[in-house]
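One protein chain omitted, others in place.
Now for chain A:
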Amino acid sequence: MNAIYLDHAATTPMSPTVIAAMADAMANDYGNASSIHRVGRDARKQLDAARAVLAASIGAKPTEILLTSGGTEADNTAIFGVAEARAHEGKHIITTQIEHHAVLHACEKLQKKGYDVTYLPVNEYGVVSVADVEAALRDDTILVTIMYGNNEVGAVQPIAEIGALLQNHPATFHTDAVQAYGLLDMQVDALGVDLLSVSAHKLNGPKGIGFLYVRTNTKCTNLLYGGSQERKRRAGTENVPAVIGFATAVTEAAVKRDAAITAYKQYRTILLDTFEQAGIAYKVNGEQGLAHVLNIMFAGTHVESFLINLDMSGVLVSSGSACTAGSIDPSHVLVAMYGEQAEELRSSIRFSFGQGLSDEIIRDAANRVVAIVQRLVK
């Protein structure tokens, strides 16, 4: 059966416009942006133009955009960078239990190095409370890192409120906005963030490129050393074609944003209506947050077998995070929302929408899901 890709929160197919822009850049802008000659200058010009687009997308200055290899490097740079730069001021960090592993595992590493990390809980909708953040703040808190939109259930965190709270505290504020970028409003001054991570491949751009927004005068030590690229904050020859692709994707996403959100809400309605009409047992995990993420428990299914059956019938979705040997560990996000023993942990899957879908395609997918659930749940 033909494949229906509903795993856009994992990664997205590249937009044809992006591919064309990158192919052109690979053919023509091959220069090293640091070279003094004309080919180098051409590359630099393209790089600067792209950087300006990226900066404008979040209301930042181009000098505040630190290009990275993606969301993970952006998160790691923010966390290890602030931890090191401000170690003399304190060693306390506040985060949540539902962060991406790029944040959680970095924090765990810092704990082994003697830092004290507070992992805030979330409510049953996957949302952290501002009061909990306030209560966790200490004199030695140097960093608060809380994601914007959760990648597994779509829960949107109160970033602007936390940003406002932190106006009265010297802690640096980082948000992992990888999953929210392109869909939610993201003006860094309105959010009150000092650091913000995004990645290109979640919005139809290329893999291997992302950026960390670093507010002017934020103390953040380098992760990589070498050449003097990125104002000596991140060594390594700039990946000019990827940055051009990134900027193209960001521009395109902004144009398509409102229509996309409307379409995703419609897809959500079609899926839920189809499940309702078929009379299968299901429950949405969390409430409407990011428009493209829909996490559902199908009572009585077992996620490993369910996912394989979905793949075999061409519905490509995911659940939790892949463990080392390919099998599935329970989602730490669902554990945080429902506890260790909840049925949601073994019976939930994530649908995530993106470009290239239609109401018909979603209806087709919904019917395939229903057929499998009816077969598996006896």
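Rule of thumb we're sticking to: contacts are C-beta pairs under 8 Å (C-beta built on N, C-alpha and C of every residue); 3 or more make two chains touch, one makes a residue touch a chain; residues count from 1.
By definition in this document, contacts and distances are computed from a predicted model.
Look at the chain that isn't drawn here: its UniProt entry, checked against "NADH-quinone oxidoreductase subunit H", "Iron ABC transporter permease", "tRNA-specific 2-thiouridylase MnmA" or "Anti-sigma regulatory factor", names it "tRNA-specific 2-thiouridylase MnmA".
Of A:N28, A:T63 or A:S305, it is A:S305 that touches the chain left out of the display. Which of A:A160, A:A278, A:I328 or A:I361 touches the hidden chain is settled by the complete complex: it is A:I328. Touching the omitted chain from chain A are residues 302, 304-305, 308-309, 311-312, 323-328, 376.
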